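All protein chains but one are shown in place.
As written, the chain order gives the labels A and B, with residue 1 at the start of each chain.
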Amino acid sequence: MELLRPSSVEELDGGVFLHGGTEVVPLVREGLLRADRLVDVRGVVPRGVDGAVIGAGTTLGQLEVEPAIPDALREACRLAASPQLRNMSSVGGNLLQSTRCWYWRLGYPCRLHGGDICHAREGEHREHAILANGFCASAHPSDVAAALVSLGSRLRTTRRELAVEELYRLPDESDRRTMTLENGELILELELAPVEASVYLKAMDRKRWSFPQVGVAAARLSDGTVRLALAGVAPIPWLLDGEAAPGEALDAATPLPRTEWKVPLARALVRRALAALG
Amino acid sequence: MARLIRTEKEVEGRYEEVWLVVEEDPLTQWPAGPLSVVGRPAERKDAPERVRGEARFTADVRLPGMLHAAVLRSPHAHARVERIDLAPALALPGVRAAIGPGEASGLEEEAGYAGAAVAAVAADTFAQARAAVAAIDVEWEALEAMLDPDEAVRRGLFTAEPRRDERGDVERALAEADAVVEATYRTQSVLHNAMETHQAVCEWVGDTLHVYISTQFIWGVRQEIADALGLPQDKVRVVCEFMGGGFGSKNSPDEYTFVAAELAKRTGRPVRCALTRPEEHTSAGNRNPTIQRLRAGARSDGTIVALDGEFTNAVGWSGWNAPTEGPMRMLYACDNVRTVTYGAQVNTPPMKAFRAPGFVEGTFGLECLIDELAAKLDVDPLELRRLNYADSNEGTPFSSKNLEECYRRAAPHWERRHEVRARSDGPWKHGVGMASQIWYGGGGPPSYAWVRIGSDGRATVITAMQDIGTGTRTAMAQIAAEELRLPLDRVDVVLGDSARGPYASISAGSSTTPSMGPAVRAAAADAREQIEDIAEQRGLPRDAPVEEVVDLLEDAQILGRGARGPNPTGMSVLTFGVHVVEVAVDVETGEVVVERVAAIHDVGRIVNPLGASSQVEGGIIQGVGHTLSEQRLLDPATGRVLTTSLDAYRMPTIADVPEILCEFVDRPDEHLTNLGSKGLGEPPIVPVAAAIANAIRDATGADVRELPISREEMLRALEAARRKERRGAPAAV
Partner (left out) sequence: MSELRLTVNGEEHVLDVPVGAGLAHVLRDELGLTGTKIACNEGHCGACTVQVDGVPRLSCITLAHAVEGAVTTIEGLRQHPLVDAFTRCDAVQCGFCTPGQVVSAAALVAANPSPSREEIRHAMAGNICRCGTYPKIEEAILTWRD
């Protein structure tokens, strides 16, 4: 294995990007990610908060105590992972984390691994998705991604600018990826839209250090639009349809037998999040 | 003076009749209450080295030339090795030896569960050993896998003959009862997940095998290894000075030790075989799942007239049939009790004893059933328990039982339920629940100790016991200090090495303090006698301070020896307690918060109140995890464990801890040894799940019937309660 330390975007030349390492190192050790060349991008990716712009290298631990960011983002950071992991993980890296689906993590030949079956659908799925789960029932574990989607944030990468939700795609028969980031493309910055109020509510299995069973991020943007995005309910962060009432979106949920419990839970959290927005 | 007797030895509810050479125990107990040292809070003697990271655990043992072993485990729930070729593994860099089925105890040709050990490799580094294991060429013959315990019972697939027990006439009593409740309770598989994984380092020194192992039973490991390898017992030395938790899973050497020993033999080098954290989830034992089909009947005056239970333990591929029926048989006075306990053999990871095996699961079922009965009778749950107090254990008197005192002390906590319920607000409902605890904890012989005193007036207790984190090292020092009338800081304890000290009991089944303590006291008393004799000869008073008497010893030493005497005959030695728990439930989201636990325990004399409170807190916290969030899940298609990491298997963090109030009845058991102490390791976990479930019922009216009480289970129970309420509501006219 080699480890490179470029100091500018221009020096980037392939390899697997490494920042905090909290995803990449375990995945490489588990054989879920092949990395003969690791590229430590901490010298390339900006850090820190400058008005509405957040360097993608800023850690969750830094954002947890940052007063000048929207409540939903700060709260999502505060409730994510463990203190040590928050100290190590970058907000950009957090967006790119993989599902906790045990079948995927144990290397079953599932759809995300290129196979033709979703083992969770037929098997043990009690922590899995209730929406968009027909092809793959994995749940997206990032609190921060849901918060940023609800906040209408945008990303700037080495190649383009995009809304955060455009970073994600549902896997399908022809393309099993859940992210649209191309090979060699690196997230550099986040830009926050002006927001009047925001909130993040998280249901988890113990009081701390637990992935979202259901996470609800709600934001009222400065133009009055209300955006709701959910973690833990679909293979990607799930932006509820802005046109429909939130209850309708959840009426359309397609829970598997052992994830039915997530539907009333999501309803309750959505109701509370909207009430908290005022 | 030694004599040979036939007596009953009990560990974790399993009784065996044994011949024992025992010593008499001529000492009278100390009076109740705090003494000079015993009964007073004492800091752990080995705390500083543990806190500073200086304590050497098996994981820290480094021997020159040491190799690392990795284990090939079956990916199939049931399979036979049809063909295995270790050559590709041996060809890889750093690999020094490889063994297959039958070449070490625990490496089997027939794999009875996914995770069963089949082969092993030793290499210079662990990474090399792992790569070599992956290279082993193995062909499996898949066999039919039985994963459903009820189906296993139907087919008569048992790990041992079912246990049946009946007293009185249950069917008739149920028919005549005024109120009958019937319910099925289920508990999940729970993993020990001690922080130090199972591991051993084996080194052959000449023809003696040195085994450094994270274990709860130095002498048991020594014996099992000697037997398996055909060695004289004193050609096996077992060392365990510090170990990172066991909770019942480390009572025997298991395959990793035999693998290390065999690979060490073949390579001529020390070998470490350590389980990885994923292997802890698949292959290190578990508290088996249970299905409990229960009935209880009572008269309207609250007398329980019938208890009936069918208990199915999903034991796994192997293991023993834990006494899940124990609480039903023993806790209450009831003339008509029938239990049948099946140990279903299924192709899942074998169970291992886990902190009060059987009784945690069985107390959940029974104590919830009792509360359901109380609700049906409209009798207060505490009152119902008091009304049915058992004065004997199915006719056998108790050596001591202060459960009534526990109930009395629980009453003020129980009284809080009115104010607690009144705190309910919006979706948050508050309630209080309680549960009784019964368990073993008397320990037994044999156990021995030596006490050595030199001219410096310091005493050293020497015994080859282990302190698995319960603080027993310090308790032994306190006992010796009390008997010798020395300050605690002049007493040291040397333990952890079978080459250095006499036989000591297992640290399981809440055995250490009640087994070792009396032996240590006897040894200290023996030394004290000798010192007093010397004092007299020197013209000093017999009770002159030790350092004054021994200052002329120079190289001479006082050596005291002591042994654990027999248990009282014709008596049941049991521990008792009560937990009163306050919970808050968010009825819209299914979140359960345990806010407060009042724990009152009757375990005889408390030697170290500080260490004892830590045991209670630890047991309660494990109980909270067991009740709310811990769960080992299997893939129904393949029988493989899916929860193989500590983010999927969720144990409590510091953020999940309730307020814990801990009280001890602290009355010595006057029939039990020169100490009157019972064990405390297990009692605190026993009633937790039931008390939480009963508190949830008090808060919400919902009956939770399955552990863990996940949000899914909580929401299900709430919905069921709502439906029941709607059905019960009068029709609108």
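In this text, a residue touches a chain if its C-beta (ideal position, glycine included) is under 8 Å from a C-beta of that chain, and two chains touch if they have at least 3 such contacts.
The structure displayed is predicted, hence computed values, not measured ones.
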item: Sole residue of B:43, B:548 or B:670 that reaches the chain not shown, by the stated touch rule; value: B:43
item: Of B:261, B:353 or B:620, the residue in touch with the unshown chain; value: B:620
item: Per the touch definition above, residue among B:149, B:469 or B:639 touching the missing chain; value: B:469
item: Contact residue for the chain not shown (choose from B:40, B:163 or B:277); value: B:277
item: Per the touch definition above, residue among B:5, B:21, B:142 or B:195 touching the missing chain; value: B:195
item: Contact set of chain A toward the excluded chain (per top definition); value: 1-3, 18, 21-22, 25-26, 28-29, 38, 40, 42, 61, 78, 81-85, 87-88, 207-209
item: Residues in chain B touching the chain absent from view; value: 43-44, 46-48, 50-57, 59-60, 62, 192-197, 242-245, 247, 276-277, 468-471, 610-611, 613-614, 617-622, 645-647, 651-655, 657, 660
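The working rule: only the chains that are shown with their structure count from here on.
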item: Whole-Å gap between the CA centroids of chain A and chain B; value: 40
item: Of chain A, residues touching chain B in the complex; value: 100, 102-103, 105-106, 119, 122-124, 126, 203, 205-211, 213, 258, 261, 264-265, 268-269
item: Chain B residues touching chain A - in the complex, by the definition given at the top; value: 427, 588-591, 628-629, 633-637, 640, 642-645, 647-648, 650, 652-653, 655-656, 710-712, 715-716
